[in-house]
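Take this structure, written in structure tokens, and hold onto it; I'll ask about it next.
All protein chains but one are shown in place.
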Amino acid sequence: MDYSTLAMQLFLTGIFLSSLYILVTFGLTMIFGVMEIVNFAHASFAILGGYACLLAVTSLGMDPFVALVPVVAFMALVGWLTFEFFARYTLDVGDAHVVHYYALLLIISNVLALIFGLDYKFVPSGLGYSQIELGPFKYPLLKFLVAIISLATVAGLSLYLKKSVIGKKIRAVSQSKESAEIMGIDSLKIRRITWIIGVSSAGLMGALVGLVNPFSPYAGTTYLIVAFSVAILGGMGSLFGTIVAGFIIGMTESLFSLFLPSQISPVVAFVFIIGVLMVKPEGLFSRA
Amino acid sequence: MLEVKQVSKYFGGVQAVENVSLAVEEGEIVGLIGPNGSGKTTLFNLITRIYPLTAGDIYFKGKLINKMSPSDVCHLGISRTHQIPRPFHSLSVRQNVSLAYLYGRKNPGDRAEANSEAERLLELVGLKDFAQIPASQLNDVQCKVLELARSLATDPKLLLLDEILAGLNPGELTFFQELILKIRSELKITVFWCEHIMRVLMKTVDRVVCLDYGRKVCEGSPSVVANNPEVIECYLGKAAGE
Partner (left out) sequence: MQAINQGNKKTVIVLGILTLAALALPIVGIPYQEYAMSVLTFAFIYTLLGQSWNLLGGLAKQFSLGHAAFFGLGAFATAACSSLGMPALISLAVGGVAVAVFSLPIGLICFSARGPYFTIITLAIAEILRIVFLWRPELSGSEGILLPPSIFSTRIGIYYLTLGLTAASIFTFRWMARSKQGLALVAIGDDEDACSEIGIKVKYIKSSTLLVSAGMAAVAGGCYGLFTQYLSPNDVFSINYSLEAIFISTIGGIGSAFGPLVGALLVSLLEETLNPLVPGAHLLVLGAILITIMFLLPKGLVTLFKKSDDKQGPRMQIKIKRRQPAA
């Protein structure tokens, strides 16, 4: 393999990883910004999305990419239910809320373990090893599609937050809940919407990951740390920071995959974030 | 005793403190005034080393304290109260003070000594009857007094008071004014005091420093500063100053 092909491979893999990392972090950081909640159960929702997609494909016989639509709808329902019966009651318990979310994490992952067992599963995509030709380069079609879908989702969400009325309200609440309420914004409603968006986007990310990598009920931990790494690096609550940080971490991981065996590639992100926090304890792009 | 030399602190683009130099001599009570957001609290946070400096040097008793940790600065003899009181809510009132005694001094005694010293200080500030209750049950004024007792327990040479009078009624104002004078005369503690309530401040202090937008506007005896056109301007605006 010559150098330009190698560089292109690394670049595309970096984009692929980054797109997933940004997608899963988006919800996490939005929920933190708007609800002031550190959602340790976030990655469990991703894994739940993976299993939902698995069911839609294997039991209902849907095409995996078509199945993403009902999966997102299902995750939105899960988001609504978890908000109404859980999250809204954790809004005023202070930092102790982390324990509630540990409990939620434990419940979701172990419900999945009870239903699906501890074995690693993956969603059959039907695309096998087919490659896409990008000029002189080749790249696995599946990964390419996954990256496109998650980048499109991120772009769509960013646009929604920027342009739509609800999006503006969401940003208002995340800047100051009190001021937003004085302006007549129903902050509970905004938080509900934020939570549902967060949960659904996590579920979508999980379904997409499930197409590419095998997953198990406990696999959320890895994505949880990655998501937090991206969120912290980007400055918790900052969407623009999330996108930049997602690319930094995705690209770094892709680069290190040259030197490191694949089992330990997640360690790169972990070490990276530990280093960042040691130097700048509030994150790189933090507002303070 | 305290020398602040060309100190600056920027928060991103905000110049909270800009090239400020001032000195506080032993035995003085020096007032620090300035409109909201002029950098008074930030200056205190720089002196106690809660924030790193952007530029400049701070000396205390001839020692450069720029690079010291907040706890070392405390051991050198600087202690402060907060604009918004920050007592330890999970501890009792007496524990708040005895903890400061145990950790704030170079050679603290044992727990029993700490407790009796705490009782003594609580009596001084008028909180003796509340010694056993949790600090979380105090009201705002009591929290301020508790913070004062806690700072005194570290055996400071220099006490930084941050708007300790805000929100007090006239009776409490007189109590605090007398207390501050007593702290200087009986405990031999130098006081650097940031305050908005001019009526009381100007009557109590030897000297006043005025900040505006992070810069030192003027410095001098209370009567000089009170009549300085620039000071009046920064409080009341241009038209009034002319």
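Going in written order, the chains are labelled A and B, and every chain counts its residues from 1.
What we mean here is this: a residue touches a chain if its C-beta (ideal position, glycine included) is under 8 Å from a C-beta of that chain, and two chains touch if they have at least 3 such contacts.
Here the structure is a predicted model, which is why all the values come from computation and not from measurement.
Student: Among the chains present in the display, which ones are touched by the chain that isn't there?
Tutor: Result: the unshown chain touches A, B.
Student: Among A:L157, A:I243 or A:I273, which one is in touch with the chain left out?
Tutor: Counting the whole complex, the residue in contact with the absent chain is A:I273.
Student: Considering the whole complex, which of B:P35, B:G56 or B:P70 touches the chain not shown?
Tutor: Spelled out, the listed residue whose C-beta touches the missing chain is B:P70.
Student: Which residue from B:R86, B:K188 or B:K203 sits in contact with the chain not drawn here?
Tutor: Touches the omitted chain: B:R86.
Student: Which listed residue, B:L99, B:M202, B:C218 or B:I232, touches the chain dropped from view?
Tutor: In the complete complex, the chain left out is touched by residue B:L99.
Student: For chain B, which residues lie in contact with the unshown chain of the complex?
Tutor: Residues in contact with the chain left out: 36, 48, 50, 69-71, 74-75, 79-80, 82-84, 86-91, 95-96, 98-100, 102-105, 111, 134, 136, 140, 150-151, 153-154, 163, 166-167.
Student: When the complex is taken as a whole, what residues of chain A touch the one chain not shown?
Tutor: Listed in rising order, the touching residues are 38, 40, 86, 89, 93-96, 98-100, 102-107, 110-111, 113-114, 118, 218, 221-222, 224-225, 228-229, 232, 236, 261, 263-264, 266-267, 270-271, 273-274, 277-278, 281-283.
In this section, only the chains that are shown with their structure count from here on.
Student: Roughly how many whole angstrom separate the Cα centroids of chain A and chain B?
Tutor: 46
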